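== chain A ==
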Amino acid sequence: MGRVTVKEERCKGCGYCIEACSSANLYLDRDKRNKSGYSVASFKDDEQCSGCALCAEVCPDVALEVYR
Partner candidate 1 sequence: MSAIAEKKVFSTPQVLKDNVYHFCPGCHHGLVHRLAAEALDDYNLATSAVGVIGVGCGVFLYDYLAIDCCEAPHGRAPAVAAGIKRTNPGAFVFTYQGDGDLAAIGTSEIIHAANRGEQITVIFVNNSVYGMTGGQMAPTTLPGQKTTTTPAGRSPLNDGHPVNMAEIIAILPGTAYSARVSCHNLKGIRTARKAMHRAFQAQVEKRGFALIELLSACPTNWRMTPQQSLQRMEDEMIPAYPLGTYKDF
Partner candidate 2 sequence: MAEKQLMQGNVAVAKGAIDAGCRYYFGYPITPQNDIPEYLSAALPAVGGVFVQAESELASINMVLGASAAGGLAMTSSSGPGISLMQEGLSYLAGSELPAVVVNITRSGPGLGGIAPTQGDYNQATKGGGHGDYRLIVLAPNSVQEMYDLAGEAFRLSYSYRNPAMILADAILGQMKEPVQLSIPVDPPGEGSWVLSGAKNRKPRLVKSLFLKDGEMTVHNLKLKEKYDQLKAKEVKVEVDCPPNCSLVLVSFGSCSRIVRTAVDRARKRGYPVGLVRPITLYPFPEAAVREAAENADRVLVVEMNTGQMVDDVKLACGNPGNVSFKGYPGGSVPTPEEIEAEIYGILEGGLQACQQ
């Protein structure tokens, strides 16, 4: 089982991580905006995350950290 933390101020909401996640554990939270005004990626902890870290690998903003 895995867990992803989002460094919200780094995230720009490009969505690359969401497409990379095979278990649909990441989503763009339209209600949450960081100081720069971007909607940020959020982690849905439903115990489906395998901790594969593919999301972090494709993140251009180094905004994700993955634990397993």
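The set was built so that all candidates are chains of the complex that A comes from, given by their letters.
Annotations
The rule is short, and it goes like this: a residue touches a chain if its C-beta (ideal position, glycine included) is under 8 Å from a C-beta of that chain, and two chains touch if they have at least 3 such contacts; residues count from 1.
Computed from a prediction, not measured in an experiment: that's the story for all the values here.
Touch between chain A and the candidates 1 or 2 in this complex is found for 1 only. For chain A in complex with candidate 1, the residues that touch the partner chain are 1-3, 9-10, 12-16, 19-20, 36, 38, 51, 53-54, 56-62, 64-68.
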